[in-house]
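Only one protein chain is missing; all other protein chains are in place.
Labels run A and B following the written order; every chain starts at residue 1.
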Amino acid sequence: MDKVYKRTLGIQEGVVSGFCPGCMHGTAHKLVGEVVEELGKLDKLVRVEGVGCCGLGQAYVSHDTIIAAHGRACAVATGVKRCSPDSLVYTYQGDGDLASIGLDETVSAANRGENFTVIFINNGIYGMTGGQMAPTTLIGMKATTAPFGRKAEEHGYPMHVCEVLAQLKAPQFLVRTTVDTPQNVIKTRKYIKQAFQNQIDGKGFSLVEIVTTCPTNWGFTPKDSITFLRENMLAEFPVGVYRDKDAGIE
Amino acid sequence: MERNIMMAGFGGQGVMTMGKLLAEATCEATDLKVSFFPSYGAAMRGGTANCFVVISDDEIGAPVCYNLEDLIVMNGPSLHAFIKNVKPGGNLFINSTIVTDPIERDDVTVISAPVTQMAIDLKNEKALNVIMLGVYVGYTEAVPEEVIIKGIEHKFEAKPKLIAPNVDAFMKGVEIGKAQRK
Partner (left out) sequence: MAERVFMKGCEAIAEAAVRAGCRFFAGYPITPQNEIPEYMARRQPEVGGVFVQGESEVASVNMLYGAAAAGARAMSSSSSCGISLYSEGISYCASARLPVVVVNVQRGGPGIGAIQPAQQDYFQATKASGNGGFKMIVLAPATVQECVDMVYESFELAARDNNPVLVLTDGVIGTMMEPVVLPPMKSDEELAALKESFKVTGRACIGHPVGQRATCFPGSVGTGQEIANKEAEKMYATWDKDVRVEEYLVDDAEIIFAAYGISARISKAVVKQLRAEGIKAGMIRPITVSPFPYDTFANLDFTKVKGILDVEMSIPAQMRFDVDHAVQGRCPIQECRRSGGQLLTNDQVLEAARALIKEVL
């Protein structure tokens, strides 16, 4: 019988990810591995990893990995890509890393049009540190550092990364997507592939924001967290292509 | 033997260029130690520009020194601010076009040249620093004239038209310096 599906070589064999049940990090990792394998570039792939649950990926992926200080992945990736233009470089960052402590590095790298790929996991909460408020936490959503729920007047509103970056001229590709259904996984896969292809073609900064769940810190079962994601997260963070210079979306 | 020189004036009088020309020439033409330090900090007030050049046959200690062998003042405020720093027996070079106050020390040698006016007369108003450098070199023979001329040629490499007028201005200064030598 023919094998029709196998583990991507981008993920180490026999290693358990360490992600919680119902977490979507695993799907995102799988897609990156599959896409780059398809592009025939696994041997050129360099991962610059953010701090937080993203950091669990270091023991899980099979390609070159640099752990950046919290928030600095886009600066580190700038150093790597500029010194080794043939490498295929991506950062893998969560919302606290990319949109709070690392917002400066993110915006500045995007504004320079740095030629690397950003995979941004937005689940609206700090995962590894235990459910603190993130820049993307929804209004009314409880967090350990916002025990009465996020209040606009005190904490401001959720940070919309794609919309913010879409104000800049340089970025090539900005997209928000999710992986709650097989259809959306396929769509996300297509976006990630485009984001890496852009880099191979020297087109510059490409960011794929994946809106995901955090059942553990949201306090839901995996199934309920998907419902919450659809009803609340996607209402605040609409999926769609915010910038695709090739498709004339500016 | 160590020679501490301070050059002081308004910003825009080319004080830094004057110092650099002298120091670069010394570096190029001699085996002496030399340092250049642009005015920076405590001594910099109210648009005053100044710099220090030290020339020595031994290692140079502080590049900023307030025991001066030579002080060049291009404007009045610099005279009042720094005259106390000249060693007894030292030299004071003044731009006599605008430095008109009496010199309240009799233990220094005053070499004066109306360099602002001379530059105007030469229709080369920016050249007052080059003229003053000429006066200084003419009087002290700190470095050979030819070396400064080479420096001027180098400085105006990109604008060759300016070389001749500046060399001319420099030599006018040298004449005045030589004439005041004892």
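The criterion applied here is as follows: a contact is a pair of C-beta atoms (placed from the backbone, for glycine too) under 8 Å apart; a residue touches a chain by one contact, two chains touch by 3 or more.
Predicted model, so just to flag it, every value in this text is computed and none were measured.
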Practice task
With the full complex in mind, choose from A:54, A:75 or A:211 the residue touching the hidden chain.
Solution key: A:75
Practice task
Give the residue, chosen from A:42, A:139 or A:200, that touches the chain omitted from the document.
Solution key: A:42
Exercise for the section: Pick out which of B:5, B:18, B:49 or B:64 touches the chain that's been left out of the picture. Expected result: B:64
Practice task
May I ask you to list the residues on subunit B that touch the chain which is not drawn?
Solution key: 20, 23-24, 27-28, 33-38, 40-42, 58-67
Completion exercise
Interface residues of subunit A toward the undisplayed chain are 9-10, 41-46, 48, 58, 62-69, 72, 75-80, 82-84, 86-88, 104-105, 108
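As a convention for this text, only the chains that are shown with their structure count from here on.
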Fill in the blank from the handout: dist(centroid_CA(subunit A), centroid_CA(subunit B)) in Å evaluates to 63
